[in-house]
Structure formats: structure tokens, C-alpha cells
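This structure is in C-alpha cells; I'll ask about it shortly.
Missing here: one protein chain of the complex. Every other protein chain is in place.
Here is chain A:
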Amino acid sequence: MKKLKGIMLIDDDDTNNFLNQRLLSRMQITDKIKEFRNGKHALDYLHHLSEGDMDAASAEYFKPSLILLDINMPVMNGFEFLGMFEKLDPEFRQDMVLALLSTSEHSQDTERAAAKNIAYLTKPLTAQKVQSLLDNYFPENGA
């Protein structure tokens, strides 16, 4: 199985980020995982990347192919992040997959996600859920 270029975790909950990073590392689907505490920080990072402000040679900076986004966050929540993300250069964001994470399922949220064709996962994240996500959105990476 081909590894993903990188994964971005956006969640204000440190422990949840830790658990998700641990899960993804153990699944060995990528070598690069970056955590962000809120949507604003993540968006700033992506914006700099799209402008080419980053040192492409540095291992610190990479363009993620998967973004796991918590919905309920301070400063900028998941849906607000989505709105801003859609304003980025379409070419830049075309090879990035987004998935929403939430503690509980609300039909309003799931409908919004479905309308944008974005995966909606309920916590806790499990190997099974990650695998089905990969199968759906990264078929070319399939084992």
C-alpha cells in the first residue's frame, strides 16, 4: 500500500489529536502528521503553502493529502474552516481530501457534509473507519 503524502489533524482537543496520531502512526499510512489546535492556524498554514512562502525543502512543511477536521472548535469551527478553505486556489486544493469529525451525529451536520461530498466520521476514530475512508477516497493507494 502506497503511503499518503501527509495528514493534517485539526482539533482543539489535545488528547484526541494524540490518540488519532497514534492510531494513524500505527496504521502506517503516512510518515508526516501535523496537528493544529484550531481552524485558523490550519488555514494560515495552508494559505502560506498555497502562496509558496514555505521552504519546500524543509521536512517541517508539507502539503497534506488528507485533512481530518473537528467540527466543534473555538476561534474557527469546522464549517467555518470549510468555507475559508473553498476560497483557496482550486488547483492547490484539488488533491486534498477533507473529512469531518464529530462526537455525535446531527442530521443538519451530516446533510451539510453530504452536500459538499465530504466524509463525516463520528468519534472515536478507529482503524476500521480510517480504512473505509481510504478505500473510498484513495482507491489508487489501495492495497
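Everything that follows uses one rule, which is that a contact is a pair of C-beta atoms (placed from the backbone, for glycine too) under 8 Å apart; a residue touches a chain by one contact, two chains touch by 3 or more; residues count from 1.
Here, contacts and distances are computed from a predicted model.
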{"item": "Absent chain [UniProt protein name; select from \"ABC transport system ATP-binding protein\", \"Pimeloyl-ACP methyl ester carboxylesterase\", \"histidine kinase\" or \"Anti-sigma factor antagonist\"]", "value": "\"histidine kinase\""}
{"item": "Touching residue (missing chain; options A:Gln28, A:Ser58, A:Gln94 or A:Gln108)", "value": "A:Gln108"}
{"item": "Contact set of chain A toward the excluded chain (per top definition)", "value": "13, 15-16, 19, 22, 72, 103-104, 106-108, 123-124"}
